[in-house]
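The complex is shown incomplete by one protein chain, all other protein chains being positioned as in the whole.
Chain IDs A, B and C follow the sequence of writing; residue 1 opens each chain.
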């Protein structure tokens, strides 16, 4: 069977990446592509890399234009997806790349987003313990944020095994500029970005913070609090996350390594690298793969985990397609057998 | 039927790209991977992005280790492929990414390469007039250089239609650093490359010059001479070629546009962009696609054509796989349905 | 004596670079800094690198706010400088970084800019033959465009010596993104720029074309016509220009080299590199230096000249300060003894 797909936000980076992946997916057909200010234009004028789709016309993003398809991808600004989803039949698979349905805690939502909580949907990170099952057959899926996906895959095995402490967790991550989307802001100009690094959202205020804490707390079975600092790096794609936590009593390097291996050895997209080899974002660019490596700093009593992803692929569109495959009962890896484009 | 493939030079950029593409090709199986100084190591330590092939052991590059496969890709330094090819059976498909068998003129070879001419093999650029037929069923193929592939696809239709003059052709092109391979030279260090541009091989001495002239002369049916200047740009991949030639008497913009459309409208990988849209290397990175656009400068009496490619894909490994498909009688696009990774 | 300076357009890249240079100039004092949408803000919030000037308040750009200083730098959009200059006393030195007063030909101005010609001011490129004298003591100066400055310094000696032909001149140049200023356009986003190259203004339509032709024609003593194609490179600063022209009868490599040496050996900022060494933009970034090298392609019968500059320094603000020094009778190099920041 071929599934018909509608993609909103098709003029943006997330929507474009969904389309790039779906164009190579053997079981789907791209139906409607929608956007807002570019409605009426040919897709090829906005996403020139999507050559086979170049002549598709972009429709206005409305529930009407998205209806009548088996799967609807929402790659819209935060706050816009709830209303559209409510107008789509319950048996349509709706996959939301925005934050709207990621947080279970209304208090956390309101503290970080300042609007009314809309309830959580199944969280599209199948590599978390027990999560794959929750996605199978689901018809509403919240795609994780790009930082949370990368950081949770880096830290979850240690918390799941009880080998690190839930306080004084510190994460510093670097992202490529596509994480900020196509918004026209001065600090995102090439002249400003190339050749330099800068932080943003410092001091525990980045909106991905509660999402990371939610995932780690669920896995740990106890409340986990993190200090998270994101930085902007001079590259278009990629996240490199350095996550560090205090070792629990008795935690050893070998126990940690075993815990990660047990968790990831059978995963198709998450890889614990051989000892001595460290993740680099270049090796996963354009792919749905995430690489992970860890070290124990005996002097400081800390675990340091580094994880690398492509923020637009596993961090957004690839995770979305992987979740779609699970929800539809397809092979989880369909359309995602792309390797990193390196160098 | 599944074809067994051997890839030499597997530790380098060209070999790695051949493997990236073949890993997604439905009709092949990767047999031997060989290299020189890294023989004995796991492929994953040298090409960490090729995750499914990470545990393959690299063998020493010898005719013995490459024998016994249906197809052998040679991604070796110039001068090394002739000897190896001579030791492989004639019914093995040998695809050479080096320059050794590209030039038909012994004099041109000797002038630019300074060694004995080894004879030309069918030239792996099927989009040139009449060339597709020469590749079908062939068992020896010379992969074009990355500059010639990009520049020939840019200029050939104009010469084939007799709409430009064969003298005073001027080409200036920018390449990403992967075109220089993994050789450890000071000017290729990231510190030297990032943030700047520089020329090299200026004054008609770059070795791709006679190859470009050979292709244009064949198409034009008369000797074409070019001034070619390559430059090194701060990017890992991509070629942007600006090619300009004097208009022939009576040549018009519409005649030129028609000539290009006629040549490329049915090509799967070469695209004349809609008027007003210009090629950008980012839109084809990681893909086998080449984009082309042209303008007529009435004041200067010149055609200006810009073409963009990924030097490692259509410029090397993608062109090689496309040629392999033709030689084996397969669908020309197998394994090559990848879209550009953008942004 | 200390000269008081006013700088308009102080929030942009050109204005910021003028201020960076003047902050280290021993004979000036920065008076007013003006801009438009950021009037009222501290300069440090818009130009954080200008630390000693961080607390200066930006004024609105009006003739009143610019009056009362010895020198006024205009770094405004095209079309705005004439009106302001008309309101400033004739003995105030006005230096215009916009195009408004560069072209002598009203026809060329109207063809490329589509507005009424305002007349030409002395052209601020003292290295052109006879030009230094015209700037000394002048009170109105038009700063050359960044491409024209770089290309004229590359080609002028050959034309002045009559060693190249005035037709079939072809120039392809790459610029850093700061050449496009701080305007918020999608194609200037870091995500779009990094990792790729693209052309723009193809086909003889770039507005710097008549300015280059004007300079070359003056030097050659005959009309020179060029084909000029600009490209956008993934770097913040720098221009690399590849300029090529047909050799005149009897022109030799040694005659050309002598002509360039004679012209530049005593210049403080323009350097003919030793044979074998080629210009790279990295080596002049942040400095007022321009490097030049040439080669003769005997096969193609062409001279190829490569010249490199920092588009914001010698290409704009440095040339402006150099011209100011000449106009005021100061040592031409004051405030400009900065070396390239490399790597």
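As a working rule, a residue touches a chain if its C-beta (ideal position, glycine included) is under 8 Å from a C-beta of that chain, and two chains touch if they have at least 3 such contacts.
The structure presented is a predicted model; accordingly, all values stated were derived computationally and were not measured.
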Contact partner of the left-out chain, one of A:280, A:312 or A:327: A:280
Among C:44, C:68 or C:162, residue touching the chain not depicted: C:44
Selected from A:86, A:184, A:262 or A:300 as touching the chain missing from the view: A:300
Of A:14, A:235, A:290 or A:336, the one touching the omitted chain in the full complex: A:235
Residue ranges of subunit C at the interface with the undisplayed chain: 13, 16, 20, 23-24, 42, 44-45, 47-52, 178, 194-195, 236-237, 271, 273-274, 277, 280, 282-287, 289, 291, 337-343
Sites on subunit B contacted by the missing partner chain, in the whole complex: 13, 176-178, 180, 182, 184-186, 188-195, 234-236
Subunit A, residues in touch with the chain not shown (by the definition above): 168, 170, 172, 174, 189, 191-192, 194-200, 202-204, 225-227, 229, 231, 233-238, 240, 242, 244, 246, 278-283, 285, 293, 295-300, 302, 304, 306, 308, 343
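As a convention for this text, only the chains that are shown with their structure count from here on.
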Magnitude of the superposing rotation for subunit A and subunit B (Cα, nearest 5°): 180
Classification of the subunit B:subunit C interface as same or different, half of numbers criterion: same
Most remote chain, CA-based centroid, reference being subunit A: C
Euclidean distance of C-alpha centroids - subunit A vs subunit C, Å: 45
For subunit B, residues that touch 2 or more chains besides their own: 194-195, 236-237, 280, 282-283, 285, 343
